[in-house]
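For this view, one protein chain was removed and the others were kept in their places.
Here the chain labels run A, B and C in written order, and each chain numbers its own residues starting at 1.
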């Protein structure tokens, strides 16, 4: 057991922090948010050049072969800097699925350009009636002569407006909530029948509604085994959950630093606000939440480095249930302690607040993960049952 | 709509407060707690003489004909004084059932002496596996020639050790969780086959486990209609719930008064504790909880004065769910603010704390009542279904 | 003590219900986000019926309602989510003028408020002063029969849609800071006034900065004595708190969320959502009765004590908790930002409501200030 970062890991974190500190101030962030694509193609290119988009991929695939720890360090720094670049959508969600399931040709066509920053891909898996249940899927994949035909609707596809292609979760068998019968398909954004409705996402980034109207695909569009997508999808979403917790944790640290700084300088009723005991204890509550969240992210990162799927599920859900709780109250507190200025667009505090609010609902909220965690306890988890049945 | 107390109500409250202030200090209370019966027969006689035991009964039955408001004012003052006399067990639980369901002979035999303080009666309704579900009952009543035979077990019969008789909930038909098929019986404490295991109750008062081993009763032991006890039982427990909330509310006020007084006099690090902003805000939280709890008890009292059963259920459950929450955190805070001395037997604070802890579980805890309240919303309440079925 | 409504009350309820059914606007419900035209049209409709200012006595054009009637009015408005009129005129400025104003001020200002023909806003906060009103810097210096006002107000809700502003200004630098403060009524069309928008984290424009540069205000527009501003401010804050803590907005939100749970199997099948909402409904019930107790005190001429602070503190916490619950109930549907609804329309604005709701525990005397006030006045600390 070893809980300290390696020298290489510390260097990586430092270099990300330094780069973002130099190139990614709050003003940059606001300008990017107001721009068309909702991210900065220039910064994205630099991310690619520094090989940050290659971090968690195997060397065979053109990656650096790093693990979950390095990915989470990158995310933590992105959270601290309020960075909106679509790492989560590309490198984690779509990228990991491609890396884990893709054939050599598929990787060549989709993954290599992603790692090199030349192309973006989004995962389209969620449908509103299913809430956060990964097995819920109604979008249909029908087998056709020489391929498939996809029809249905996906909601809130992260970074969808910038995607050159989509990894789409479709049902090729079973009922609407079955974990079996799920398949993944690679769908070019410009395929006939692909209809997008784009929007901004609360707290930064973009998303879209995606309608597939009888989209015809060749047999090579199938990613992974037909009907067997669930387990890999779940593993990738656990990873994305923990990576987004690391990002939230970075944002939490920034909020405490900024709030502390503000209360030390701001006077009211003739004294610095930071001298009031009530506010001091609130700051301490924030500090404690951060120390505990650091431990929780560390725990989940380490468990995800391992191979045990049950441990991975428990760790990811524990981490999200915890960090959703701490990040929400910390963000609320940071705004409250700033007073009026905390609720304006002109200050970064409100933007961190929005980011952390959005984080809460991504990939399942506290309620969902508490329920899942409890289910894992009681051995009632759907896929456990599934596995027993198989 | 009128939210102010009548002059008569104010006078009643004042007289109870004055009497208890004069006769019921903390030392008296501790002495009584350590005595055999766990209450004071002398004080009980005085309660009877002042006709407090007669408050909520009709004049026909020898009562004063007062309403829920007066009963709750009495309970509030008892809570404030940490009074352990068994008003709830006698006047509310058993007394109301007798008043509502008893024949003239039954009232003569059981209720009159209760009102006059010459005899005590306890309600035995709970069985542990049912938790707080009133419809859950396994204790069996079998019809015999000329009467009934009762067998089974009841848990935590309040004031059971002092009871001359029991009102026992028994199943005369239906399954273990049916609201229909429940009957009430009057069982003399000395009837053959009545076995008690006595104990003290956390926070004051006594209780017992009651086993009925083939207890044979005459036909006149049946209280109310055979199989039709549920609705009345539920109404009486709603009343007991609200009355115990009023008692808890009295104890909460005493705790705030005492904590405030203590922090004003006690110095640490050279200043009175009450001058520390963190502690001031804690005291304010207690104050707000008390004001809101006052409103809640008022609401429930007023709604229970009305005739509408659905309103009564909602009001009682809302009241308990709320006051359980506020009383628990207020009691915890009072102990915390007192520091070490707050956790000793020698100070009254710890005794109020225990009383409020016990209050939480009486007649259903916050979780039970929140669930019931939600059920009433969603029209899923068992007895509503029952009524529709009838 | 009883909760019964008598026949007259029931008749009144019918009248209110019928009238609202035909007159209340359907296309908007929150004056904060509505246009000036929408708000004025509705206020004038209410004024013609005599119902614009429920708390006013009949002599000034109020309905002279009993506590019970005001309660029924609130219930009926909440039931159909009828918009409430803006509060700066009839809840805040009006009562101040009634209590402290000259006959001339009453004649000039009360009718336009009662008629719904003049929109007011409130100039209290200043940059860097937060909840510390005594430290205010906007100066009003005497010059002949006028004051010359210089300074800046901030967080001024609806200044960009209002006609007049009531302000706290400093008329003296002597004595304790509170003593040099006066209460002025200022026409926003006076030259030297500049209004700049503040965008809040819901992405909207409700608030403003208001700059005063050599703005001439007749001394006749001062309410009360010079230096009496602090007394008036406290009088007014109590009025504001009671109304800010008012539970009717939360009742509407609650009913809406209840409907969403009932209609969505994913929310209905997990009782955790229903319980969170039931818990808030119960909190709101307590608040409602605290409010009734405060109205009862007001009716009988008693001081409301610290009840306005309790109402403000708890009322805003419930509002925030409801908005938080709305966001979380929405799940993915809460994520799109200012977009056409994804799923239930009620979730499309969930994050905006939640974001702006953070201000509720900050403005009108922050929660921390309310607790300081209660520590002092309710607990004698």
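FYI, contacts are C-beta pairs under 8 Å (C-beta built on N, C-alpha and C of every residue); 3 or more make two chains touch, one makes a residue touch a chain.
In this text the structure is predicted, and so the values were computed from the model without any measurement.
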{"item": "Neighbouring shown chains of the undisplayed chain, as defined at the top", "value": "A, B, C"}
{"item": "Absent-chain contact - pick from A:126, A:156, A:221 or A:283", "value": "A:283"}
{"item": "Of A:58, A:213 or A:305, the residue in touch with the unshown chain", "value": "A:305"}
{"item": "Candidates A:42, A:58, A:220 or A:291 - the one touching the absent chain", "value": "A:291"}
{"item": "On chain B, residues whose C-beta touches the chain left out of the figure", "value": "126, 128-133, 155-156, 197, 199-203, 207, 209, 266, 268-270, 278-279, 328, 332, 335-336, 339-340, 342-346, 350-351, 353-354, 357-358, 360-362, 365-367, 371"}
{"item": "Residue ranges of chain A at the interface with the undisplayed chain", "value": "1-6, 9, 69, 260, 264, 274-275, 277, 280-281, 283-285, 287-288, 291-296, 298-299, 301-303, 305-306, 318, 321-322, 370-371, 373-374, 377-378"}
{"item": "Residues from chain C at the interface with the omitted partner, ascending", "value": "271-272, 275"}
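As a working rule, only the chains that are shown with their structure count from here on.
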{"item": "Rounded Å distance between chain B and chain C, as computed from the means of their C-alpha atoms", "value": "42"}
{"item": "Multi-chain contact residues (two or more partners), chain A", "value": "278"}
{"item": "Chain C residues counted as touching two or more neighbouring chains", "value": "368, 371"}
